[in-house]
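Of the protein chains in this complex, all but one are displayed in their positions.
After this line comes chain A, so read on.
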Amino acid sequence: MAKATSAAKTATPKGSKKNKKLTLMIIPFVILVFLFSYFPLHGWIYAFYDYKPPLPLSKCEFVGLQWFKMLFGNKTQVAQMIQVMKNTFAMSLLGIATSMLPLFFAILLNEIKCKWFKTMVQTLTTLPNFISWVMVYSVAFCLFSNTGMVNTLLQNLGWISEPIKFLDSDSHTWLTMLLWNTWKGLGWGAIMYLASITGIDQEQYEAARVDGANRFQLMLHITFPALLPTYFVMLMLSVANFLNNGMDQYFVFQNSFNKAHIQVLDLYVYNIGMTGSSLSLATAISMLKSVVSVVLLFVVNFVSKKTRGESII
């Protein structure tokens, strides 16, 4: 095989004829992509049927747009969707509202001159990014459950008599989710900014120092603006992913108490599709979600092109 291709290559003058053998070599991978990325799209037709799992699709009733109409017409369904959308928007908006934190983290960490301390902080704060959400939940459980460390400690100190329900309650669910998200992602989010900081031209700082700028002015007028382009890209990406909160985090923290405020779109699709067995309705919702997401991505990309002259995809 290798010999054959090399022969073909030497036989064809550069650029005149394209090599089809090279294309053949990547076909196995193209098949994988087709099977796991394109072929699943056929599943969208289930959104137009009343699919009842043991039966094959051919025996199920074709219902047209019934599920889509139900999403916007049926009262209880609409109420449920509004709550789910509220949660989705809340989590995404809170995420965007705190998206500057990694940037500040990087700027402040850059001000630390002690090298080993800086490296240690960077290493240890990125660590939570590499553990799974199940693990995060396990940590949360060990620290904050009724028999967890915090409650036991507070009870031993005599500050509380009844354990505080951190996990089995619906108070401040959005905030708690945001905090766990920040715990997991802050250090990792800062890495990119820290790397960009090392690329800033040192002469800028020196020139500013000569002009009498102090350290805070340097941070504010040189470092901060230099990081803004990177920040803008990250912001655009999070806008494009507005509906994609993912489900892992919300799934593991979900329980019967906080369900109303923790069900984001991805989790809702799982809950009604896999456990509630409304497969067709779930498919209809995730189909709408995919379409809206792709549209969002193009809009964001268009905005990015117009304002910065660079596309993000």
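Going forward, contacts are C-beta pairs under 8 Å (C-beta built on N, C-alpha and C of every residue); 3 or more make two chains touch, one makes a residue touch a chain; residues count from 1.
Definition applied: contacts and distances are computed from a predicted model.
J.: Match the chain absent from this complex view to the correct UniProt protein name in "Carbohydrate ABC transporter permease", "DMSO reductase", "Periplasmic binding protein domain-containing protein" or "NADH-quinone oxidoreductase subunit K".
T.: Spelling it out: the chain absent from the display is recorded in UniProt as "Carbohydrate ABC transporter permease".
J.: Which residue, A:80, A:98 or A:126, contacts the hidden chain when the whole complex is considered?
T.: Looking across A:80, A:98 or A:126, the contact with the absent chain belongs to A:126.
J.: With the full complex in mind, choose from A:90, A:227 or A:269 the residue touching the hidden chain.
T.: Hidden-chain contact among the options goes to A:269.
J.: Touching residues of chain A against the unshown chain: what are they?
T.: 1-6, 9-10, 12, 14-15, 18-23, 25-26, 29-30, 32-33, 35-44, 46, 105, 108-109, 111-112, 117, 120-128, 130-135, 137-139, 141-143, 147, 149, 152-153, 155-156, 183, 186-187, 191-192, 194-195, 206, 209-210, 214-216, 230, 233, 247-248, 251-252, 266, 269-270, 273-274, 279, 282-283, 286-287, 289-290, 293-294, 297, 310-313
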